[in-house]
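Read the structure below first, then the notes.
Removed from the display is one protein chain of the complex; every other protein chain stays in position.
Order as written gives the chain letters A, B, C and D; numbering starts at 1 within each chain.
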Amino acid sequence: MNNVLDIVWLIPLLPLIGFLVNGMGRKVLPKSVSGFFGSLVVLAAFLLSCLVFIQVKNGQTHTAHLFDFIRIDSLKIGFEFTIDQLSSLFLLIITGIGFLIHVYSTAYMHDEPAPDFAKYFAYLNLFVFSMLLLVMGGNLVVMFIGWEGVGLCSYLLIGYWFKKNDYTNAAKKAFVMNRIGDLGFLLAIFWLIAKTGHVDYQTIFSQATLDKLSQADITGITLLLFLGATGKSAQIPLYTWLPDAMAGPTPVSALIHAATMVTAGIYMVARSHALFSLAEFTQTIIAITGLATALLAASIAIRQNDIKKVLAYSTVSQLGFMFLALGTGNYVAAVFHVLTHAFFKALMFLGSGSVIHAMGGEQDIRKMGGLHKHMKVTSITFFIGCLAIAGIPGFSGFFSKDEILAGTYAHAPWMFALALFAALMTAFYMFRLYILTFTGTFRGSEEQEQHLHESPSAMTIPLVVLAVLSVVGGYIGIPAALGGNHWLAAFLKPATGEVAHHLDHGTEYALMGISTLLVLASIGFAWFKFKSYQAEDEPTGFAKILVYKWYVDEFYDAAIVKPIRSVSGIFDRLIEKKGIDGFVNGIGRAVNYGGRQLRWLQSGQVGAYILLMVIGMLLLFIIQFYL
Amino acid sequence: MDIKAYIALSLVLFSIGMVGILMRRNAIIIFMCVELMLNAVNLLLVAFSKMHAVGEAAKALPTVASDAQIFVFFIMVVAAAEVSVGLAIIVMLYRNTHSIDVNFLNRLKN
Amino acid sequence: MNITTLLFIILSVVAAFAGIMMITSKNPVHSILWLIVVFFAISGHYIMLNAQFLAIVNIIVYAGAIMVLFLFVVMLMNLNADTEPVKNYRLRLIGVISGGSLLLVLLAALMDIDKQQLVQMNVGDAGLIKELGKNLFTNYVLPFEISSVLFLSAMIGAVIIGKKQ
Amino acid sequence: MNAILFSAIWGVLMMFCGAFVKSKAVPRYIALTGIVLLFAMNAMELNSGLPLFNIDPAEMLRTNSFNLSFLAIVFGATLFYFLLSGSEVEKVGEHVAEYFALMFFVLCGISLMATFNTLLILFIGVEIMSIPLYILTGSDKRNLKSNEASLKYFLMGCFSTGIMLMGITFIYGGNPNGSFYINNIPMGTGDMPVMIATGLIFLLVSMAFKVSAAPFHFWTPDVYDGAPTVFTSFMSTIVKAAGFFAFLRLFEQVFGVMHAQWQMLIVVITAATLLIGNLTAVFQQSVKRMLAYSSIAQAGFMLLALFALNDKAKEGILLYSAAYSLSTIGIFAVLLKMEDYTVDGFNGLAKKQPILALVATIFLLSLTGIPLTAGFQAKFYMLMAAVENGQQFWLVIFAVLMAAVSAYYYFRVIQAMYFKEPGTSSLVNSAGNSGFQALLVVLAILILVLGVYPEFLIGWMYHL
Partner (left out) sequence: MLGTYITFPELLIWLPLLLGIISFFTSTGKAAKNLALAGSFLVLAVSVTTLFYTDIQAHHKYNNVNYYWLKYIGNSFNIGIDSTGRLLSFLTALAFPLIFLGTYRHDMKNAPAYFGLMLLAQAGLMGVFLAKDALVFYFFWELALIPVYFLCSQWGGEKRIPVTFKFFVYTFVGSLLMLIGILYVYQHTAARVFEDGTSSAHSFALAHFMNAQLTATEQNCLFWLFFVAFAIKMPIFPFHTWQPDTYDQSPTPVTMVLSGIMVKMGLFGVIRWLIPIFPEAADKFDSIIIFFSITGILYASAIAWMQDNLKKLVAYSSIAHIGLMCAALFTGREMGVQGMMIQMFTHGVNIIGLWLVVDMIERKTGVRQISQLGGLASRAPFLTIMLVVVALANIALPLTNAFPGEFLMFAGLFQFNTWYAVTAGIGIILSAVYTLNMIQKIFYGETNTVTSTVGDISWNEKLTLAVIVLIIFITGVYPQPLIDLTRDALPMIVTK
């Protein structure tokens, strides 16, 4: 083996093997084996990914053509992998964080019976496999295969506890909403095929191909692609599945619904930057959507009481930030934020899992409080995560978020203002969450308090690792203004192109300063508001709107689901049964009726028969002579 | 006489027979009406035979007139046979039902 | 108007009148008698058309044999006017109308023919027994023979149907 | 000519047999011998083209392979009829030999109708065929239905005879040659003379009456229903086919040249027949009466031959005669073994008598026109002929739609036999008779063979 790039196919294959082994052997494998094996394959994939990353860093990129997936005269789709800067970076995130979460899961899911435990790991492995396909895919179709695959795994894992109807409903909702997005993605692919006849990145993003496309084509394709991204990455209008998806086991939320899958949309847009850069209108749409999502989700998060729901809305909000970056042409910043967000959000989800684990399944933060003294590792690492997401200087989130804000400012200052407001809300609700959970006094039951304990090391070690990453992760992208050389931007340059904006350092300092100060103020406000939290009354007014998440679910239900259902009902009962089938049966009835009526001609009377014969004869004469 | 007159006469008799069939319910009278129709046919055949005999056809086919009259003869033969069978049927029916009213014959219908 | 026309008209009127009387008589015996009148009128026509043989046969076979048979049956059944109640007038009317319309249609169509050949008295000898007999027993020997089958089946019919159980 | 002669002779023989033989079974065997002989004689003539005796000095008959092969079909079907239902004849009344004699006379009439060359022979043939039928219909003397049917048939039959004679008269009058020979009636290509047209319509009506085409079909259901079932079987198959054959020959040879001028009449009659036959059959509860209506419906299909009037139509009428006759004889043979003639009487037959049910199914499928049965080939040829004709395409479509309707009533019997639970009605003892069942199987196989390879039958037609 001369070059690890020749065996990149092994990276997705390993989790697939894990899936097959765990899936087929779920009845025979003991828990330790399935957990271990499930983690091992991801670790192996991670190690390979590291080797791959090193190769890429040395400037080698690679496209591995495995076999022809579909080959007809007018279209050739290979099953091929592309390894470049962007995908290798994502490989690291997926396999790395994936591995940590696998390890974490071995402890978190330990109470499950063996077959379910193995099933869980099988699903996780399958997810990793799909996600790897998604990022490694050398053309849009392979990406789409992974794209749907992760949707499927998300569905399976959200509905992991399939006996609860709410959970399976959430799973279904996730899948269907993803499918809506997927349809957009697919249509975009078809559009590209119709116009260019190709799907592989090298061809479609080449200048020659782009020249063939009209501006309308590009706008249409990118809008459709973006529709796909909104589904997968939970943006307006398709974001509502993500908070519901918290029904799944917490490590799943960490892996799928925070660190990896939901960033697929960002990956896709970044991957297709060549197209998006040409579509100004789409860019605007993306930026506005991202911004709106960031604001909306942040506002909802303020009034959520389920620990995971808060994190979920936070994820939606952060994804909004990433799209804002994409919309402003700041692809590197988006990817950068994906990376840091993966660290700190995974960390916080895992932390919340640890809390839930300790609380015996309780997720309502109003019933928590003062957990710090019981579970110090969780508390501290969670706090680090909060600092990172809030954008406190020095932590990873600061660098990535600052870059997004700076880019936004360069693009449009009013957007910057709104984005900053969203960032303030982020700091506010994160610290609300932290304060309510870890500080103050315990508000749960006696029994729960007795039971409080720090989680086992299989859970805390990943927390610590992620906490470290949350701190240092930002240093790969120190902006020039802070004296750095932004290693990440340089690394990604071949894959995502130049960063679009150039602010002078003075402006950047000012922006950083303003945002840091305001964030601190916001944290302080949260501290004063919640440090001595007591159960409160039913909220009213605007707060109630927030508690009920702007009534978006209700709106969708009333505006889309119910009408479609009633139309379907009309189809079923009226058009199908009475209309079409009624018509068909009506012919039968008409024949029957005609038979019954004609029967009366056969009166039994000879006179009548002859009369009819005479009349018939008369008719024949008339026809012959007069017609 | 113009052949048309015979055609008209024959048709009138034929129609009288037909109307009789439609009007009457007595099987025997209906049967007699049929005989009237046959006679109308016979008359017309004979008239046509005469027409052909004096026309062009006789030159090519000398038997043209007697052919038709033999036909009439056969019609009479057939009529005689029919009458014997028909009256037998009517008598049989009368024996079973003591009626020859065709309107009572409606066990078979629909 | 020559004698031919006169005879024709008289015979025709008699035939038609007797026919109408036949179908309207209440008493079956009267009907039969009226029908015999028709036959005689038609025989008269045959004679006018030089079909002497047929004229004789018509009287002997039809008016003689067949109608006597009819009369016999009617007498046997002792039918009289009361046995046939008046038929539904509407149906009668429809019967007359449709029969009449058929007649009208046919007359209207057939009176257009441009053949003007006349039927003449005392012309041709085709209707004589000699001619007919010669033809019948040479050319028409097949139908003549085969008609026996007709009578045989009529005979069997009489046996099967007429015989009392 | 052999057929005419031998059927007449054998009829007379059967008559004498009735006078001197007291046993009931013997006449049947004599009749069987007779029909085999008749078939053989006809086959001889078909093979060589020469009759044993020439009884026809004036060429009033025309024998060619077309009408001889039709007669072969008729005699073959009659053979099957005698074999399958002959024993049922004995149950009708005492005059078994006479019944057979009448049937031979009918066959004589059919032979005349099949080979007529003058209108006189056609007329005599029709009468020789009809008069025995009036008698056969009324042969169940104690049964009022039979009496009634007989009288109705007789009265209407006489009426149609009058119509037919009027038609012949007008043809004669309109024929400038003054001849009754069908090949001596010149038809120009111009407009039809009005006398010819009148004659044509009268003839059309009377022939339509014989083949029970609407609106001249009204006698059919009542007569078929009232007649003893065993004779219904004979009347509705062999006699019906003969009527069609004569119909086709008459109209093809006399009026074929002017086809276009009277095609519309056939179209009207065909459409009405198809509609009335099929729709009315849908409603029947009695299988016997249903088959009566189905015979009207099938007549509608056969009328397509007159509509088309081409070579395919002639081939088709042969096939149709064979397919329809054999299938109907078969289904009647099964029906005769039932005590209950309603559809419900067939319930669960498949469980009680699987072979009987299977062959009955094949017969019914053939009547419906499902491929691989003779009935399909027959309908197929008819449709092919009609399409080849090229006129009035809607009629063809209407015909197939009505064929689909026909599936409704035929399949009701199949459904009763196979998919319903057995009812209380029982079968006649002889239904389980293995010889009888074997014969039915042979008949079914024959129908399938005709369905797969109909050309051997059509081959006869081009034999001479």
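Everything below uses one rule, namely that a contact is a pair of C-beta atoms (placed from the backbone, for glycine too) under 8 Å apart; a residue touches a chain by one contact, two chains touch by 3 or more.
All values reported here derive from a predicted model rather than from experimental measurement.
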Touch partners, limited to displayed chains, of the chain removed from view: A, D
Touching the absent chain when the full complex is considered, from D:Ala149, D:Ala305, D:Leu318 or D:Ala403: D:Ala403
Absent-chain contact - pick from A:Ala417, A:Ala543 or A:Ile564: A:Ile564
Contact residue for the chain not shown (choose from A:Asp73, A:Asp111 or A:Asp504): A:Asp73
Which residue of A:Ile7, A:Val33, A:Cys50 or A:Leu187 touches the chain not shown here: A:Leu187
Contact footprint on chain D, counting only the chain that is left out: 315, 365, 370-372, 376, 380, 383-384, 387-388, 390, 393, 396-397, 400-401, 403-404, 407-408, 411, 415, 418-420, 453-455, 458
Touching residues (missing chain, whole complex) on chain A: 67-75, 79, 115, 141, 144-145, 147-149, 152, 155, 159, 162-165, 168-169, 171-172, 175-176, 179-180, 182-183, 186-187, 189-191, 193-194, 564-565, 567-569, 571-572, 575-576, 580-581, 584-585, 588
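Here, only the chains that are shown with their structure count from here on.
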Rounded Å distance, chain C centre to chain D centre (Cα mean): 32
Distance between the centres, which are taken as Cα means, of chain B and chain A, whole angstrom: 97
Whole-Å gap separating chain A and chain D, where each centre is the average of the chain's CA atoms: 78
For chain D, residues contacting two or more additional chains: 120, 124, 127, 131, 134-135, 138, 141-142, 150-152, 155, 159, 194, 197-198, 221-222, 283
Multi-partner residues of chain C (at least 2 other chains): 87, 91, 94-95, 98-99, 102, 106, 109-110, 113, 139-140, 143, 147, 150, 153-154, 157, 161
Complex contact set, residues of chain B against chain A: 18, 21-22, 25, 30, 102-103, 105-110
Of all residues in chain C, those that touch chain D in their complex: 106, 109-110, 112-113, 138-143, 145-147, 149-150, 152-154, 156-157, 159-161, 165
Contacting residues of chain A [partner chain B, same complex]: 599-600, 602-607, 610-611, 614
